[in-house]
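In this view, the complex is presented without one of its protein chains, the others remaining in place.
Labels run A, B and C following the written order; every chain starts at residue 1.
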Amino acid sequence: MRKVILISGILLFSSLLFAKSIFFWIEDVPWDDGKALTIKANVSADTVYLQKALDDGKWQTLYAANGTNFSYTDSGLNPDVKYQYRLLVPRPAFNDTIFFAAVAQPEEQWFYLHKLSYLLILLAVSIAIIYYVQNARKGKDYYIRRISGLDCIEDSIGRATEKGKPILFVPGIMDLDDIQTISSLTILSHLAHKAAEYDTEIIVPCRFSMVLSAAREVVKEAYIKAGKPDAYNQDRIFYLTDDQFGYVAGIDGIMVREQPAANFFLGSFYAESLILAETGFSTGAIQTAGTAQASQLPFFVVTCDYTLIGEELFAASAYLSRDPQQLGSLKGHDFGKLLVIILIVAGVITEMAGWQWFKAFFEGAQ
Amino acid sequence: MSGFMATFGLWLSVFFTLSIFSFLYKDNPFYKLSEQIFVGLSAAYWLVYLYYSVMVPNLFNKLFTDFKGNLILLIPTALGLLMLLRLIPKTQWLSRYPIAIMIGTSAGINMVRYAKTDLLGQISATMINPFASDNVITVIGNILLIVGTICGVYFFYFSKKQEGIRAVPSKLGIWFLMISFGASFGYTVMARISLLIGRLEFLLKDWLHIIK
Amino acid sequence: MKYKVPLIFAFVCGILVVISEFIPHRPFNMLITTLQDWFMIISGFAILLGQISLFQSNIKKIKNKNPDWPFYLAGLISFAIMLVFGLLWGTQEYAGIFGQGDKIQAVVGMKPFDYLFNNAFMPLSATMFSLLAFFIASAAYRAFIIRSFESNLLMITAVIVMLGRTSFGGMLTSWLPEGLKFLHLPNLSDFIMEFPNSAAQRAILISAALGIIGSSLRIILGIERSYLGGEK
Partner (left out) sequence: MSVNKNTQTERRIIYLVLLIAVALPLIFPIGWKTEVSNYTKMAWDLVENTPDSSVVVFSFDYDPSTITEIQPMAEAMLEHSFSRNQKIIAVALWPQGVQMADQAFKVALQKYPDKKYGIDYVNLGYKVAGIVAIQAMGKSMQEVFPSDQSGIKYEDIPMLKKVKTLKDVAYICSLSSGTPGIKEWVMAARDPLGTPVTGGTTAVSAPGLLPYVNSQKQLYGLLGGLKAASEYETLINKIGSATIKMDAQSIAHLLILAFILIGNIKAFVTKKRSEQ
């Protein structure tokens, strides 16, 4: 009986000497933040127990499973610490248990390899955008096709001036951290500039304080650029409430009371979009809407005269402002779209041909 | 006493329900009153829950229990207070620092998350072999899915005038979009109706006890 | 000075978030965690700012006798009452300054804050939303006029999906033989949702995502400054 333990002990001792024992070894989980180790074993036994040495010397059993190509990933570790594991292999035939031990330290890599395709696409689109923006800044003029929704902006202001009624501009119900709100403010600056020239009042109810202050700055700039700093009335750009429905109810009240001739709903909208568009519809105002919120587009398409669909909102702010940065980045987006179309076509072809690796590369198999 | 309060509460909610519905007839003082009470209540609600759920556990508790360990939290608190300076016109420019941090961080997060889930995720989800399934309906569906996505993306291509041969994919794209808008409209009619059903059930059941 | 430093802040925070997505190594995952905690605290103060500026604008409206000033006063009073209830007796889970307020709970049946929530805030919020059903009905009647082939397409799909989404639709076409099972309204409606709708929604998601990547990049690189307000 003792002989058996002696032999297994020597066996074990020798396995520690080889770089990688064929029975029990530890691999660092590649390409991660060094917080995980994969413990593998290949022992012909029906149940083996994996134990981990705790700092107080005791052994904590982590996992028990069949011995043949046994594998367990221990996570939540610390990259600076060495961890000691041992594998208990009870052998009922010899009624003893031999154990294998191993020590390892998780390594921190500098890159998540499975995110390579993710990084490549992000880099491709970003470099395209930066390239086009730099060129646009150097004065290169890029062509953008006319977006039909924008013609309406010019006639809306003309109509509002004829009727002597104000323009209502709703910059969406989300905060400044929503990109649609920022594009909406870019269109607001162009619109306010036009409104200042035609001496038409512009009302901008805001839902968040940051949007409020940004909108005030933007409209003030527009009035100064139009040479009418004193016509700028800060009180027409005001805060209503943080709550989605308090905000909409407030705007409804304004529409019914002040009867604006032109309504603009540009930015991020949710369920309340129909209340706005329907009440605006009933006051007979000419309405332009624009949002990248797909769930609200049907309502705007149904009840507004013009609707900027999805990315047209971002394109409109670039088209209107002719601002080199926005023009350049729009060309970058178009590059991205061509890239997307090419990738989808290539992906479909490789899938049909049965080469799974192409799609797996883009899925970034975890 | 609490029995009286319960019935008073019921009548209060009936009053508010009917005064909001009165907006359908025309804008009237009852609606305006309820509108402003709603604005006030929701503002207070946000503030109370902000204080109890966020400010106390994530900030004040940490600072009071072990001030030393959480010294670093003084920086965001200071930035937050700077944000409040926006209320005083003279010191408004100071609030630009916390706003810049907020907008910069959100821009970084948006860029990374949208690229992974909406760009990469949707591209790889469209890389399917349409003829893989045996059911002919799914095959047609998958072809529509691939063609629809490509033409839809092409519709948002702004660099070329969409005439002649290039008008075909763009036309297809707007058709797919219109089908999708029709589907969304149909879906949404149900949503709006069910909200009305909810309120009518309240009026008919809890108030008028017409339905059990 | 007033623009350069904030732009640098925005650049550093943005780049840090993007880099920490790809680099697992030590400094970045720690930095991103602290940045996220700070973000949550600052956005708490931003909400506070919103409430105070609401307070300010309402007081201004009351002071200079804006036509609806009594309603704004009612709004402020309800704001103050709800706030005081919340702070004094707390909410369902949180204890206020006076603890759980058992005496008042015995009188009112629940905490005053929750009482106002259930009997005032909830009906107001739910009813406001249900107005949409009326607006969708009148929009369907008036605005839903076939103008072009596209709006025709929109309408036919809407009718199919609306019938498919109700139990009535299922009964209408339940007599269809096995071969034509595809035309059974619920199946047809599910087909439209699963394929053409997902394709178009996917196109919108992709192009919107590209737009968002572009705008975020411009904000991080300081090209887009309108959120700071004003001159380039």
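In this section, contacts are C-beta pairs under 8 Å (C-beta built on N, C-alpha and C of every residue); 3 or more make two chains touch, one makes a residue touch a chain.
These figures come from a predicted structure and were not determined experimentally.
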Where the missing chain makes contact, among the chains that are shown: A, B, C
Residue among B:Ser53, B:Gln92 or B:Ser159 touching the omitted chain: B:Ser53
Chain C residues touching the omitted chain (full complex): 29, 32-33, 36-37, 39-40, 43-44, 47, 91-94, 114, 117, 121-122, 125-126, 128-130, 133-134, 136-138, 140-142, 144-146, 155, 159, 162-163, 165-168, 170-171, 186, 190, 193-194, 197-198, 201-202, 205
Chain not shown, touching residues in chain B: 24-26, 45-46, 49-50, 52-54, 57-58, 61-62, 105-106, 109, 113-114, 116-118, 121-122, 124-125, 128, 180, 183-184, 187-201, 204, 210-211
For chain A, residues in touch with the removed chain: 75-76, 174, 178, 244-245, 268, 270-271, 282, 284, 293-296, 363, 366
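Rule of thumb we're sticking to: only the chains that are shown with their structure count from here on.
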Chain pair with the greatest number of C-beta contact pairs: B-C
Rounded Å distance, chain B centre to chain C centre (Cα mean): 2
Contacts with 2+ other chains: residues of chain B: 23, 32, 35, 38-39, 42-43, 45-46, 86, 99, 102-103, 106-107, 110-112, 115, 119, 123, 126, 146, 149, 153, 156, 177-178, 180-182, 184-185, 188, 192
Shared-contact residues (touching 2 or more other chains) in chain A: 118, 122, 125, 176, 179, 209-210, 213, 240-243, 245, 249, 253, 271, 274, 294, 297-299, 301-302, 309-311, 330, 333, 336-337, 340
Residue ranges of chain B touching chain A (in the complex, touch as defined): 23, 27, 32, 35, 38-39, 42-43, 45-46, 86, 92, 95, 99, 102-103, 106-107, 110-112, 115-116, 119-120, 123-124, 126-132, 146, 149-150, 153-154, 156-162, 177-178, 180-182, 184-185, 188, 191-192
Touch list for chain B against partner chain C, complex: 1-2, 5-6, 9-10, 12-14, 16-17, 20-21, 23-24, 29, 32-52, 54-55, 58-59, 72-73, 75-77, 79-81, 83-84, 86-87, 93, 96-112, 114-115, 118-119, 122-123, 125-126, 137, 140-142, 144-149, 151-153, 155-156, 173-190, 192-193, 195-196, 198-199, 202
Complex contacts: residues of chain C adjacent to chain A: 18, 21-26, 29, 46-47, 49-51, 53-54, 57, 60, 68, 124-125, 128-129, 131-132, 135-136, 138-139, 142-144, 154, 201, 203-208, 210-219, 221, 223-224, 226-231
